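Excluded from the complex is one protein chain; the other protein chains are retained at their positions.
After this line comes subunit A, so read on.
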Amino acid sequence: MNLEEAIQHTQQLSGRWIMPILLHLKSSGGRFTPLQKQLQISPSRLSDNFSRLVSKQIVKRLSPYERRHPLLPEYELTEYGELLFVITQCLQKAEETIEAGPLHRKSWTWPLMISLYHDYTRFQSLQRLLGNPSPRILSMRLNELCDLKLVKKEITEQPSLRYTYQLEDRLYPIVDMLWGELLKIEIIQ
């Protein structure tokens, strides 16, 4: 997995429910009701999320005609979904180690952290690497990461006055381990 792919996949996983759904889909037998009870999510919200996952070909919806028994799965991961499931497990482990809450909930958080790990330290270079998200959202996320003390913002004066962003020191080994795991996924796939 290269950097661009990691950015794309981790951005795909951002949001309140995508990671929890992927993490619990198998343990709920792929059925709607057990998953809904497990996640304490409203049926309509779960339904909307599933529709999005189906449209992105992360999850496959099995029609009542494809299911041979009412207790068999209604949803299953596609090949791409299986890949995202493994990435989700890696991100969850990293979030538990970081102890700053569910970072995946907000878009661009993980893509930003991975980009910073790869020495993209300037605002414009980050924006270009991430595919030009709006400056407003990018700035907001960076400030939030600074507030969480996960990222530090520094001013350099030479050659000209500019801001740079860097992961806080304690984050480096954690993101380094995450990156190592993401690289291994490519070998497994």
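We take it that a residue touches a chain if its C-beta (ideal position, glycine included) is under 8 Å from a C-beta of that chain, and two chains touch if they have at least 3 such contacts; residues count from 1.
Please note the rule applied: contacts and distances are computed from a predicted model.
> According to UniProt, what is the chain that's been left out of this complex called? Choose from "Ferrous iron transport protein A", "Acyl carrier protein", "Enterobactin ABC transporter permease" or "Lactoylglutathione lyase".
Going by UniProt, the chain not displayed is called "Lactoylglutathione lyase".
> With the full complex in mind, choose from A:S47, A:Q124, A:S139 or A:T156 the residue touching the hidden chain.
Counting the whole complex, the residue in contact with the absent chain is A:S47.
> With the missing chain put back, which residues of subunit A would touch it? List them for me.
Interface residues of subunit A facing the absent chain: 29, 31-34, 37-38, 43, 47, 50, 63-65, 67, 69-71, 74.
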